[in-house]
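The structure under discussion is supplied below as structure tokens; questions concerning it will follow.
One protein chain is absent from this view; the other protein chains keep their places.
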Amino acid sequence: MSLSTDSVVAIYPGSFDPLTNGHLDLIHRGRGLVGKLIVSVLNNEAKQPLFNVEERMDMLREAVAGMENVEIDTFDGLLAEYAASRGASVILRGIRAISDYEYELQMALMNRRLRPDIETMFLLAGEGNSFLSSRLVKEVARLGGNVSGLVPAAVERRLAARFPMPGPGK
Amino acid sequence: MSLSTDSVVAIYPGSFDPLTNGHLDLIHRGRGLVGKLIVSVLNNEAKQPLFNVEERMDMLREAVAGMENVEIDTFDGLLAEYAASRGASVILRGIRAISDYEYELQMALMNRRLRPDIETMFLLAGEGNSFLSSRLVKEVARLGGNVSGLVPAAVERRLAARFPMPGPGK
Amino acid sequence: MSLSTDSVVAIYPGSFDPLTNGHLDLIHRGRGLVGKLIVSVLNNEAKQPLFNVEERMDMLREAVAGMENVEIDTFDGLLAEYAASRGASVILRGIRAISDYEYELQMALMNRRLRPDIETMFLLAGEGNSFLSSRLVKEVARLGGNVSGLVPAAVERRLAARFPMPGPGK
Amino acid sequence: MSLSTDSVVAIYPGSFDPLTNGHLDLIHRGRGLVGKLIVSVLNNEAKQPLFNVEERMDMLREAVAGMENVEIDTFDGLLAEYAASRGASVILRGIRAISDYEYELQMALMNRRLRPDIETMFLLAGEGNSFLSSRLVKEVARLGGNVSGLVPAAVERRLAARFPMPGPGK
Amino acid sequence: MSLSTDSVVAIYPGSFDPLTNGHLDLIHRGRGLVGKLIVSVLNNEAKQPLFNVEERMDMLREAVAGMENVEIDTFDGLLAEYAASRGASVILRGIRAISDYEYELQMALMNRRLRPDIETMFLLAGEGNSFLSSRLVKEVARLGGNVSGLVPAAVERRLAARFPMPGPGK
Partner (left out) sequence: MSLSTDSVVAIYPGSFDPLTNGHLDLIHRGRGLVGKLIVSVLNNEAKQPLFNVEERMDMLREAVAGMENVEIDTFDGLLAEYAASRGASVILRGIRAISDYEYELQMALMNRRLRPDIETMFLLAGEGNSFLSSRLVKEVARLGGNVSGLVPAAVERRLAARFPMPGPGK
């Protein structure tokens, strides 16, 4: 119980479809609190994500380049089991809003029941990011809106490739 | 930014009037996540607390006896400044319910504005403690209800001294 | 456990300072669900209510006249103990809004812990009453607003006596 | 309106896909408040439930064996009409969280409009069950997690049959 | 900035699948606050609405007949861009409940970012309409329930045509 906190490994799980600046802010802040932060992409191909796992990991790798204690990984199956298999004692989650809060509470309580030794730690979204979600970013990009400032450059580039701007003839 | 996390110092601030088992659960869980956890009693005598700061610190000291990386302290003034003065980079807070969430969000955003280098980290109350509050414990004790299981023994003893059970003649 | 439900006694506790049409709607609906409904006024004179316990009970008695299975009572001390002393197995509460919900949840969980054999049953406020509260009624009456339709006639009369309308010379 | 409450019949409607210990706790508590409790499975085959109506009813029957005033049934169509057709004057619902609350409020108000003589009565989920949902149980079981303690034995057995544990070769 | 408010044009966007009395109440109230109110139907055929855009516009036109400063339109693409293209400086939205609030907040912040010159103005649903939603109306109509009083006559007629009442042989 009196852990050397340098050995604290945290998992930051998510779909990251795609990574937003809100996620990136959380990675920046979270990695200062633990020895190692593993950002792990949920393999949920059945849900027809916009980007596949490899693409999502690539965008993350590009965005966290140079952050020494951050690692990019992927997982499927039970999060609590995956966290244990990686030697993590912490699950990091961000909360933006009340609706997040309830879902996160339910997941945290279930994970505590499955693995009482793994703690879920919450950080609040920064103010500038409280309205940001991957879903909304995709919707805006799909409709031709400007997402610069909402996502890292690597993501903006890929979104532009997926959703080319309509030409003048539209 | 690439801190050695062993050096992470966290403040767990509160009134602790009195300490409940919910607070104690948070101390247990929080101290496993950081190098040092300073549990710090807010000096709010103007609000006529039931126990004075010395008493509240005594109850805390008794309850955390043997926890190596936990220290008991007191503060007044701005929390963010106090945290900085103690070399802390983390403020630890528990959330039990939606109403907590909104208040905590407001405080966390204000503290981030005052001291951008200090992070507020949230843990969720354990299920058995979600209804527990110092206010409710005091109310139950005052009305002669049984608070064992809700507070540590040191607190139960002091509450019993403050609110003696009515004799049969009542 | 296989009670004859005719013997189900429920307590509907509250300050009723004063009774509103929202409370009265709950009494009407609640008394159809149990064998006997005891509407019980919290003796909270220390909080300087607008009407004393006797006045609040009088207004209730007038409003429930003719309802056979409704009784008016008063209590202080722990609600759960009082309920048990009256042979009640149910505490009836109304919920108007989210903020009510959280407070009621906390109280229900504490009462379940103190007396696991007593159940808290919730009914939702009728639509026309969702904004009604004793506090707001008093505020409107104090400022000379019209509260007819918000409270029973017996209460309107007493509020008018407490807050006489300002004369033209004001 | 001055019903003999022994004649109070309540409907506890739901998908029960599958029954959880949270549902079972509500059945236990609810049946003590009314003369007869009809637990009724929504026939929603179009939504591709994990278990069909017959299986869901079987699991319920096994779990409530010996509870004299509990009956298992199924329905489709408008809940309020179904309740009336069964002679029920009460719809029983559990609330676990704020998001439940809003949905339940909307349904209760609509049902009151459709059938003003039918009351919706709410009980709060027990603390140990506040994170429990059929959806989450299915997810955990599908991913090979341990659901014992979350569902009755009859359900655990059927979930194990549906989601066999992966062998060592996985 | 010191606009002549007679020139204020507002957009009230929505699916209106179908129009409810709650929407109609908002149109009545909103059109009194601005110079011109454009009620605009989202072209979301991909989501398989019950009524197509033309039908939804027809029902709206019939319901707002005689309201001089109300226009019916349709749009797709980014709402903020559409509003700008129509010369609107205000987006009008109704809020019924907390869950609406969070979604509306997210959309309003995103729209402010995309078009800082366009303001989102909120009105609260009237009490009698707080439980009303197009989704619930469709569900009730589909199951043969009575929706008169929930939707305008033009909508009730069309719903009856879509969901004919089952004959006695059912």
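Points worth noting:
When the chains are written out, they are named A, B, C, D and E in that same order, and each has its own residue count from 1.
Keep this in mind: a residue touches a chain if its C-beta (ideal position, glycine included) is under 8 Å from a C-beta of that chain, and two chains touch if they have at least 3 such contacts.
What you see is a predicted model; the values in this text were computed from it and never measured.
Where chain C meets the missing chain, the touching residues are 97-99, 130-131, 133, 136, 140, 143-146, 149-150.
Residues touching the missing chain, restricted to chain A, are 98, 127-128, 130-131 (touch as defined at the top). Against the chain not displayed here, chain E makes contact via residues 1-6, 8, 28-29, 31-35, 68-69, 89-90, 95, 98, 101-102, 105, 108-109, 112, 119-124, 126-127.
We adopt the following convention: only the chains that are shown with their structure count from here on.
Against reference pair D-E, the listed pairs C-D, A-E or A-B yield one interface repeat, A-E (criterion: more than half of contact pairs the same by residue number).
Looking at chain D, one finds that residues 98-99, 102, 105, 109, 127, 130-131 touch two or more other chains.
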